[in-house]
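Only one protein chain is missing; all other protein chains are in place.
Letters are used for the chains, namely A, B and C, taken in the order the chains are written, and counting of residues starts over at 1 for each.
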Amino acid sequence: MLPLVCNLPMICLLLSMTVGILTALVRNGRRAFFLTAALLVAVTAASAAVLVYTWNTGESFTYTLGLYPTPVGIELRAGVLEGLLATCFPVVMLLSILGGYRDICQDVPAGKQSYYFLMLDLLLATLLGLIYTNDLFTAFVFLEVSTIAGSCIILSRETGETILASIRYIIFSTLGSGVFLLGLAILYQCTGHLHMDTLHTMIQLHQRRGEYLLPLMMSFGLLLAGLAFRSALFPFHGWLPGSRGSSTTASSALLSSLFLKGFAVMTLKVILRVFSLESAAEYRITDMLFLLGLVGMVFGSVRALMQKDAKRMAAYSTVAQMGYVYLGIGLGSAVGIAAAVYHILVHAFTKAMLFTSIGALSGTAHHSKRWADLRGSGRARPLAGAAFTLAALSLCGVPVLAGFGGKYVLSAAAFGVPGRTAVTLAVLVVSALLNALYFLPAVINIWSPSERVETVPRDGCYGVSALCFLGCNLVLGVGFVPLTRLIETGISMF
Amino acid sequence: MILLEVILLAALIVCAAATVLSRKLLPSVVIFMAYSSIMAIAWIFMRSPDLAIAEAAIGAGVTTVLFIATLRRVNALKEGERDG
Amino acid sequence: MEALLSMRYEITSVVLFSIGFMTLLLHPNLIKKIIGLNIMDTAVYLFLAASGYIDGGYAPVLRPGEDVVYINPLPSSLVLTGIVVSMSVTALLLALALRLYRKYNSLDLDVIVLLAKQGKE
Partner (left out) sequence: MADFSLRKWLDGEQRLLDGERSAVLDTARPKPPQAVRRRQRHRGYLRRWRRFYAVLAVVTCLMLIVALAVTVLYLPRYGAVEDNPTLNGVVEYYLRRSAEETGAANFVAAVVFAYRAMDTFGEAVVIFAATAAVIYLLYITDRPVQLRPARAPKSPRNQILWQTVRLLFPYIAMYALYMICNGHTSPGGGFAGGAILGGGLILWDVALGEDRRETILSPERAVRAMVVCLGLYAVLKGVSFFAGANGMDWHLPTGAPGHILSGGLILPLNICVGVITAGCVITAYVLFTRAE
């Protein structure tokens, strides 16, 4: 008999899917919202319990699904890292929905709201599935669930632009999952397993014997390429800005801050759990990721500089921030990966805060997101203005805020990798400067006086969400030492 | 036997290329149906009757029906209504 | 030649994969893109299913009392999952195509992108 806590990952996963399915029967959008919120709270609590349990026992546990032991059956696996991510992601999701709730009510037609929340529940299921799964094919199935849920979340406002963005998104993601499945097929042919831990031993065995080296390398590359398509790594980011620019606030916040992160976590799993850091270095995969991360950081920032629309700017900034994550992975050391995971958390909280505050600010300007129309909006809604300012400062790396923690941890990790210290530091500085270059004018813009002041009714939901985001941001900015220790423990048992 | 399989696979490639290259949509959907049927036969050669049945029912059947329903609707729309 | 012939299914699936991949990337027509997507998916399934075949194997249904070799049922079950998934994605894409057609009166993504841009300006 297992301790009850160990059942929680499976229960969370099934619960989020089942609640999603049942939401289809709910006609009322408000009720669906409460259902989703309750689900998110429950999942957060359960995942926190998993986190505490694994932290206390000091090792991860596996949970077989059904009567059959792996590698015959399939299993879930949870440790400190999984628990941490599964705790943070629902929190970000809850706060984003809360912050964007008024926009959801306005943008999504009343009859569709319950289906919108259905897709959000499935998105949560996808994230949990990708976090907990210990089987490559299960990961593929969740990739497909996320394709469909994601396309509907993008489609929240039905304009021609969102339909186009959604089609583009599906095309990219099916390309990604097709490539992923091809990699999986090759890997299956030369190892005969799908269970990650068994795959790891088989791959080590093959590498020691010198068999199937080329297929292994190929499958490694294909798996990562598929996931890179999904997580908008630099050359594959083409679908991202359009889909963020035009959908409702909560959608853009969730897609930017969480959706991509699930695939980044999966990338970590492929590198650490299925293959190993050594073979990634040997196949030059880490070099590749490092390079793409660097280019992505600079490219995303430069493109963000050229945007006239707040949301598109934030979307290109996401491309840059994904560059940070892949840069951390590309450093090829455990510390670098811990920095990447830390940056995943930082970006999840900060970008969701940025998007919700943009949504709230644009409420004063007839929902226009152009900078020219947003002039002076911070005066009309001081809280949203403050949240935007702080999120922007955080992304620029001002101390005490989350972004500073992320950059600090990343540069500390860079010192451990001799050949890459200088490049990493230089690009971090350049990227911080570029961030400042496009965020500071924006901040000045929203606070500068404007004769067109429009009063908006108070929005309690947004207030709560902004304050919570602010608190989380400060925690991430101040407490990066214990948090990175937690993450490093998690990686050691990953 | 191998000869038969090679002919089958060549037909598969030809069908795929023809589907992609044909200029009109309805013929290409019909060729795609043929492609799926050939795929079903290829799966019989691999001794996977489950897959063959699923491919024949889903790939050649349902997917084609959905494609044709869409094309038909598009043609109906071409004659009349459209929003915005 | 011998090697190529012995890997006939895998080679075919690689060729089909690239046909589907190119169509998905380069063809401007949405319906053709969706067909390309299906071709790409079936190519991967062919590859996966080919790994399950065993010379002289029987279909994976129990034959009581006979001691025979069966083929590997695992790839078959994975592919079964995959076929259904790609049907669902196809249905969704077709629905999107219909919506797009109703808005822009075209299935050609080149034209649609241009019209969308004009609508914005």
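By our rule, a residue touches a chain if its C-beta (ideal position, glycine included) is under 8 Å from a C-beta of that chain, and two chains touch if they have at least 3 such contacts.
All values derive from a computational prediction rather than experimental measurement.
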In the full complex, displayed partners of the excluded chain: A, B, C
Contacting the left-out chain in the complete assembly, out of A:Ser60, A:Thr87 or A:Gln189: A:Gln189
Chain C, residues in touch with the chain not shown (by the definition above): 3-4, 6-11, 14-15, 17-18, 21-22, 25-26, 28, 50-55, 57, 59-62, 64, 69-70, 72-77, 80-81, 83-85, 87-89, 91-92, 94-96, 98-99, 106, 108-111, 113-115, 118
Where the unshown chain meets chain B, residue by residue: 48-50, 52-54, 56-58, 61-62, 65-66, 69-70, 72-73
Chain A, residues in touch with the chain not shown (by the definition above): 1-2, 6-7, 10-11, 14, 17-18, 20-22, 24-25, 63-68, 71-74, 109-112, 115-116, 118-119, 122, 125, 129, 135, 137-138, 141-142, 144-145, 148-149, 151-152, 155, 168, 171-172, 182, 186, 188-193, 202, 212, 214-215, 218, 235-239, 242, 306
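The rule is simple: only the chains that are shown with their structure count from here on.
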Centre-of-Cα separation between chain C and chain B, whole angstrom: 11
Chain A and chain B, separation of their C-alpha mean positions in angstrom: 37
Distance from chain C to chain A - Cα centre to Cα centre, in angstrom: 28
Junction residues of chain C - those touching two or more other chains: 20, 97, 103
Chain B residues counted as touching two or more neighbouring chains: 84
Contacting residues of chain C [partner chain A, same complex]: 17, 20-21, 24-25, 30, 33, 37, 40-41, 44, 47-48, 51, 74-75, 78, 81-82, 85, 88-89, 92-93, 96-97, 99-100, 103-104, 109, 112-113, 115-116, 119-120
Chain C-touching residues of chain B, taken from the complex the two chains share: 2, 5-6, 9, 12-13, 16-17, 19-20, 25, 28-29, 32, 35-36, 39, 42-43, 46-51, 54-55, 58-59, 62-63, 66-67, 70-71, 73-74, 77-78, 81-84
Residues on chain C engaged by chain B in the complex (per definition of touch): 5, 8-9, 12, 15-16, 19-20, 22-23, 27, 29, 31-32, 34-36, 38-39, 42, 45-46, 49-50, 52-53, 57-61, 71, 76-77, 79-80, 83-84, 87, 90-91, 94, 97-98, 101-103, 105, 107
